[in-house]
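Here the complex is missing one protein chain, while the rest keep their positions.
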Amino acid sequence: MREITLSQAVNEALAEEMRRDETVFIIGEDVAEAGTPFKVLSGLVEEFGTARVVDTPIAEPGFMGIAVGAAMTGTRPVVDLMFGDFIYLIMDQLCNQAAKTHYMSGGKLSVPLVLRTNLGATRRSAAQHSQSLHALVAHIPGLKVALPSSAYEAKGLMKTAIRDDNPVVIFEDKLMYQDKAPVPEEEYLIPFGEANVLREGSDITLIGTSSMVQVCQKAAEILGSEGISAEVIDPRTIVPLDEETLLASARKTSRVIVVDEGHQSFGVTGEIASRINEKAFYHLDAPVLRMGAMDVPVPFSPALEDITVPTPESVVENARRLVHGEMIHAA
Amino acid sequence: MREITLSQAVNEALAEEMRRDETVFIIGEDVAEAGTPFKVLSGLVEEFGTARVVDTPIAEPGFMGIAVGAAMTGTRPVVDLMFGDFIYLIMDQLCNQAAKTHYMSGGKLSVPLVLRTNLGATRRSAAQHSQSLHALVAHIPGLKVALPSSAYEAKGLMKTAIRDDNPVVIFEDKLMYQDKAPVPEEEYLIPFGEANVLREGSDITLIGTSSMVQVCQKAAEILGSEGISAEVIDPRTIVPLDEETLLASARKTSRVIVVDEGHQSFGVTGEIASRINEKAFYHLDAPVLRMGAMDVPVPFSPALEDITVPTPESVVENARRLVHGEMIHAA
Amino acid sequence: MSRAKAKKSNVDDYLRMYRQMARIRAFEDNANQLYLSAKMPGLTHMYSGEEAVAVGICEALRVTDKITSTHRGHGHCVAKGAEFKEMFCELLGKEEGYCRGKGGSMHIADQSNGNLGANAIVGGSMGIATGSAFTAKLLGKDDVTVCFFGDGATAQGLWYEVMNMAALWKLPVIYACENNGYSEYTRTDEIAAGSIVARAEAFGIESHQVDGQDVLAVNALTEKLVARARKGEGPFFVELKTYRYHGHHVGDINRDYYRSKDEEKDWKENRDPIIRFRSWLVEQGIANEAEIDAMNAEIADDAKAAVDYALAAKYPDSTEVDMHVYTDVKHALARGDAR
Partner (left out) sequence: MSRAKAKKSNVDDYLRMYRQMARIRAFEDNANQLYLSAKMPGLTHMYSGEEAVAVGICEALRVTDKITSTHRGHGHCVAKGAEFKEMFCELLGKEEGYCRGKGGSMHIADQSNGNLGANAIVGGSMGIATGSAFTAKLLGKDDVTVCFFGDGATAQGLWYEVMNMAALWKLPVIYACENNGYSEYTRTDEIAAGSIVARAEAFGIESHQVDGQDVLAVNALTEKLVARARKGEGPFFVELKTYRYHGHHVGDINRDYYRSKDEEKDWKENRDPIIRFRSWLVEQGIANEAEIDAMNAEIADDAKAAVDYALAAKYPDSTEVDMHVYTDVKHALARGDAR
C-alpha cells in the first residue's frame, strides 16, 4: 500500500469531504495560501477557493463563534486552531455554545463542526505551544474527542468527524505530521468509539493515546524481546470511549498501563484507569498504572522538556515492575 | 460559637485581609455598590472605596488579564467571576498566563492572585449557569484549587488563598451562600493540602468535595443508623491534594466512594479514585466508586436537573452495595 | 409618535406591530407573575419597555432570516413569531416547551422561526449571528441575520473580533445594540468609554442610532438596512436607545441604589412604546380605542390560557435527562452507572 504522511492524510480527508459535500469549509489563520504553518492544508485553497478555505484575522474566539453559528445554520465548518494551546481562548464558544446547543434546544438545533487542532511536546516550543489539552474537552458533555495516532487514523477519523452531526474535536500530534504510514487509495472511514488493538498480548495491556501509541508500540517490542507479551490498544476516540475493548483486554492480561501525553493529574489517564478499576477490579493483579505528562508547564530547555513526557523506556520500566509484582507501593 | 453564613464568612475574610494588606483589591462585575448579584461583597466598597473594590465592564478576559498583570507587579487581586461557567472565557489568562508565569520565568515573576468563583447545580439556572468546572483548572499545573464546604472553610481557605503567592482558584458553592455555620471571631487560616476528616468511620470512606461534603455527611448519618460506619473526608483543596489522609482512610476502611459535583468523566473523581487505587490497591475490598454529576449539560427543567447530581440517597445506596459486596460489576 | 404618516397599504402591518408589542408585554407580565407567585423555576429577565426594538426589527425580517437573542430574550422570541404556549411551557420546564424544558428562559430558541436562541453568556451569540450570516453568504442565500445584544455586551472582546470579520467579508449581519442604559446594576456610562457607535464605525461598519421606543422609526430603518444587507451591502450596526421597566431580573426589586424611581416613571409614562404607538394608531385612524382594547383583551386571554396550559402540562420524563447530548446517541449514559 502507498505510504503518505499524516499531513497528507489530513489534507486528503479534507479534500475528499469538501468534494463530496459543498457545505464543508475550512476556517482559521493562514489556512489558505500559506496552508497553515504546518503546511497541512497546502493546495486546498487552489481547489476550493477562498470562499471555502477562509483565512481569518488572529481572533480565535471570533472565528470559533462564527463556526458555531455557521454550523447551526446548515454548513459543516472545519475550524483550524493552529496550536492546541489556543483552545483556552475558545473554550466559551466550544463548551458553553457548541457543546450545549443541541441539548439546550431539546434536540432542535445541532452544531456539526470539527475543531482541528494539535497536541504534543518535545518540539522546543515552550509552555504555550506544547500542551496536550484534550482532557479539558473530554470533560465537557456534548463534545466528541478523537486522537489519531497515525496517518491512517488521521484520515479515517477526520472523515468520520466531518460527517458527524455533533461538534468533534480532533487533536493531531504535531510531531507526527511528517510521519508516513500506509493509507489505502480507496475511501474509508473509522467509526468513533471503536478502539484499535494494534498488538495482541497476554501479560500486560498498554493503552496509549495519540502520540503515545507509538511509544507503547515501541515499548511492547522491547518487552517482547524480554519475553513479556504486551497488548497495545489505541482508543482512537476518548469520547466516546470503547470501554468494552479496554475492559476485555484488562480482564485478559490483568495488568494495565495507561499512557497519555496530557498532564497526568485530573486528566485522561485517571478516567481510563478508573473505569478499568471499577469494572475489571477483580481481574486485576495490580493497580492500573498511569503515565501522563508531568504536572509542570512544559519547559523550553531540551534538557528538561524531554523528561516531562513518557518514553518507550519509561513505559518498559513500569511494565517490568508491574509484571514482576513490584508495584505494591507503600500500600 | 457565633454562626454566620458562607456569604458573610467570605466577606469577613476579604475585609480582614484588605485591612491587613493594602495591596489586596477586588475586581469584577458589580462588586462595588451592588456587592455582586449574590450580595457576598456588600459593605466592602463602603469601607475600602472604589479604588480597591473595582467594578468592571462585562469583560472577563480583560479584567482577568488585568489582574494577572497587577499581581505580577506588586498587588494581590481577588478576581470575582460571577459564575463558574464563565471560566471558559478566562482560561487563556488563567492557564496560559497566570499558571505558567512563575515557571516560565524560572521563578523570577510570580502571580499572587485569587480567582473567586462558584459551582453548583439545582438552582434552575440551566446549562450555562450551573456548571462545576473545577476539574478543568485542577488539570493545569501552577494553579491551586480550593473547594470550601462550609462558612468556616470558606473563610479560612480564602484568607490562606489571599496570602498565597501563587494563583489560587476558589470555587464556592452558590447554593450554600445562605447556609450558616459556626465561625470563630478570632482570626484563623486553613492550610492548603490538609484534608479534613469530618467524621470517623470504619466500614467505608466517603470523600466529598464542596457541595458534596454535606451530601456525604447526610449519607453517613443515614448509613450510621443502619449500622454502617462511614468516614467522611473533605480534601478542602484538590491541588494540592492531601493524599496521605485519603490513603490512610482507604487503607483503614477498604471501601471508598468519591463524590464530586463536576461531570463525572475526565474529572475530579477519576483522579482521586486513581490515586487511591494506585496506592492503596492491595487494601481495597472493592473498586473505588465514583459519583460525579451526570455527563450531560445541566438541564433547566427541575424534573431533570435534580437527577443529574449525587444526593444523600444515591450515596447511601451505593455505599450499601459496596459494603454488602454487590459492586462486582459484570467484571 | 414620530412624524411618520400612516400609509394605507400598511394597515395590517401597523396592527400586527401593535399586536406583537402588546403580546410581548402580556407575556412578560405573566412571566413576572409566575415568578412572584413562586410558580416559575429560577429567575428571568423582563423585556417590558423594550418592545419596539424587537418588534420594529423583526417585522422587517422574513421567517427564513435569523436572529440571535440574549438573556433578556422573550421579546425577540415573540417578535420572531413564537407561540405563547410553547414559550410558557419552556419557562416552566415542561416537555412541550420549545426546548422540551431543557433550555428554559435563558436558552429559549425557536428554530422554526429562525430564532437561533437566547444566550446566558453576555455577548455569547455575537459569533453565532455572524456565523449564520456567513452561512448565507457561503450557500448563496439572501437571508439576513440580526444579532441582538445589550449595551453591557459591547464590553466583550468577541464583538470586535466578529465585527472585523463581518466587515472584511461583507456579511449580511446587523448588530443591534439594545442600549437600555444599564448592565445589571451599573450605568452604561460607567462601563463604556468613548462612543459605542464610533467603535463599530472604526471597523468600517455603517452605523446608525435610532429611538428604540419608536417602533415605526426602528422598523423603517431596519427595512432599509435589511434590504441592503440582502444585496451584500452589510454588515450594519444600529444602536437603539431604550429602557427596561423591571429590575435586571425579576428578583431585582429594590433598585434605588442604582436608579431612581423618577427615572423609571418618566420612561414608563412619557416614552412607553406601546402607549405611543397606540395613540398614533388612533390619531391616524387605523384603529379606534375600542378595537385596541378588544385586541388587548384577546391577547390577555391568550396569555392566560397559555399559562394555564403550561402550568398543567407535564414535565419531561426522567429518561430524557441524557437525551440530546449527542444527535446520534439516544441515551448518552450507560444505564448501569452509579448515580
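Chains here go by letter, A, B and C, matching the order in which they are written, and residues are numbered from 1 within each.
In this text, a contact is a pair of C-beta atoms (placed from the backbone, for glycine too) under 8 Å apart; a residue touches a chain by one contact, two chains touch by 3 or more.
Quick caveat, the model's predicted, so the values are computed rather than measured.
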Which residue of C:Val144, C:Leu158 or C:Val173 touches the chain not shown here: C:Leu158
Which listed residue (A:Thr56, A:Thr73, A:Ser132 or A:Ser150) would be found touching the missing chain in the intact complex? A:Thr56
Which residue from C:Thr64, C:Ser195 or C:Ser279 sits in contact with the chain not drawn here? C:Ser195
Tell me where the left-out chain touches chain C, residue by residue. 155-161, 163-164, 167-168, 190-195, 198-199, 201-205
Touch residues of chain A, complete complex, unshown partner: 29-30, 33-34, 37, 55-59, 61-62, 85-86, 89, 123-129, 264, 289-291, 294-297, 299-304, 307-308, 310, 314, 318, 329
Positions on chain B contacted by the hidden chain, ascending: 23, 25, 51-52, 56-57, 59, 61-75, 77, 92-93, 96-97, 101-110, 112, 141-142, 144, 164-166, 240
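Basically, only the chains that are shown with their structure count from here on.
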Chain centres computed over CA atoms; the one at greatest distance from chain C is chain A
List the centre-to-centre spacing of chain A and chain B in whole Å, with centres computed as mean CA coordinates. 29
When centres are defined as mean Cα positions, the distance from chain A to chain C in whole Å is 40
CA centroids of chain B and chain C: separation to the nearest Å works out as 36
Numbers and ranges of chain B residues touching at least 2 other chains: 85-86, 89, 126-128, 289-290, 294-297, 299-300, 329
Name the residues of chain C that each touch 2 or more other chains. 99-103, 107, 119, 121, 124, 157, 325, 332
